[in-house]
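Every protein chain but one is kept in place in this view of the complex.
Now for chain A:
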Amino acid sequence: MTTPLLSLQGLTKAYPGVVANDQVSFDIGEGEVHALLGENGAGKSTLVKMIYGLVKPDSGTMLLRGQPFAPPEPRAARADGIAMVFQHFSLFDALNVAENIALGMENPPAMGDLASRIREVSETYGLPLDPFRTVGDLSAGERQRVEIIRCLLQDPKLLIMDEPTSVLTPQEVDILFETLNKLRSEGTSILYISHKLEEIRTLCDHATILRLGKNVGECVPAETSARDMAEMMVGSTLQTPERSGRDFGEVALDVSGLSVPSPSEFGTALKNVHMAVRKGEVLGIGGVAGNGQDELLGVLSGEILTAADAIKFNGQPIGKLGPTARRRLGVLTAPEERLGHAAAPDMSLTENALLTGSVREGLENNGFLKWAETKGFAEKIIQAFDVRTPGPENAARSLSGGNLQKFVIGREVLQNPDVLVVNQPTWGVDAAAAAAIRQAILDLAAKGTAVVCISQDLDELMEISDSFAALNEGRLSAPRTTTGLTVDEIGLMMGGAHGMEVAHV
């Protein structure tokens, strides 16, 4: 048997109050694409940070080609042939591609040489990229290419990729997979972190599944069903949200000819957006992050005001009404960013319940606050949505991401909205909680609420939405019935891979 490229033996890392990795052992062979699967908080990130020298293990050893390997810092890991593409890019918007790459190198060559090497590598691996373009103008997929090429220039033996497809359209994913396959054929090993099971089934040779910091199983993805892998990840049988066929009522939310500039400098302006959502209907809005999702939510919540007629609720123009007035009418929203937008991190859950609940739950009297009732409302959310917290007096930031998400969604759902707009409702939430949130959204729709669900998780949108539209550079495609849509059609609605002709509807 050949020596594996990297062998992890009993790696353990504990943080105060949580064991992030507990006796994790597995091997990555030469030229193998190895998947690391697990829910958020399962310990995937901590594990790869140990391999990359960002975190030191409390105990356990690593062997690189049979030699003890304990990188004290990323630089040492890179010197030993380990490269990593992070989920969040670390690029300077104002610099061009070659300058960004030079910044990450120990001894950068002259700019001209570097540029020609970048061209060479990008052509070899089918990742077209102009070294002199400014990074600020690049799409998310192209930025990822910069990061990948930065790694490839080091000629790595092991490439670690952390959730690489979360920012890509289906077509861009295909391009990425071709690159990765080519790397594999040249003998480069890849450690691929994801929770998207279908991807792993297509790409990976071997998978290690982490749950609560422990290695709970290994499998060959191609021979294992996605459902089995998911159940290994979650550790229990999964509930698929139930939906009953239902009739839609009249149009509750009507957006027509909506164009607004983005309030932030690097945001995306909305351009001539049309949509109509009927009572009881769930409209799913897909699209790669940064194509106007935040702006669309802001426009619907009342944080960004528009022409009065651009947004109508039950026929009444509400474009000029602020968030409080819209809540009074029954138009509720839940933004993507939990800490700092949907909730104030340092405030208690009671105070956060007041944040959007004051009008509809009657938590104030002539401006004077009713703390007892507010606490009651917070407790009701905590109970109804199974939010794990010692009590409503705890600060929002002390909750895990998934628990806070349940609180934020529950806060809006329990106010019986007529229109509910949610952005990334299950982002960073474990599978069981995600299923509960989706079920709550579907239950609400069954009661006649018009729901707009903005999400980057296509599986989620396919699961819960009745019709589907995609945001691309601030334009919304015409909504289509979800049933019968193919992945290719969705990809085209989302704008396709960069360089392909963009289908503007």
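We adopt the following convention: contacts are C-beta pairs under 8 Å (C-beta built on N, C-alpha and C of every residue); 3 or more make two chains touch, one makes a residue touch a chain; residues count from 1.
Heads up, the rule we're going with is that contacts and distances are computed from a predicted model.
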Listed names "Nitric-oxide reductase large subunit", "Ion-translocating oxidoreductase complex subunit E", "Beta-methylgalactoside transporter inner membrane component" or "Peptidase M48 domain-containing protein", matching UniProt entry of the absent chain: "Beta-methylgalactoside transporter inner membrane component"
Candidate in contact with the missing chain, chosen from A:Asp93, A:Glu178 or A:Asp346: A:Asp346
Which of A:Pro4, A:Gly292, A:Pro335 or A:Pro417 contacts the chain that the document leaves out: A:Pro335
Among A:Thr179, A:Thr306, A:Thr356 or A:Gln424, the residue in touch with the chain that has been omitted: A:Thr356
Positions on chain A contacted by the hidden chain, ascending: 16, 56, 70-72, 301-303, 322-325, 327, 333, 335, 337, 339-347, 351, 354-356, 358, 364, 367-369, 371, 394-395, 397-398
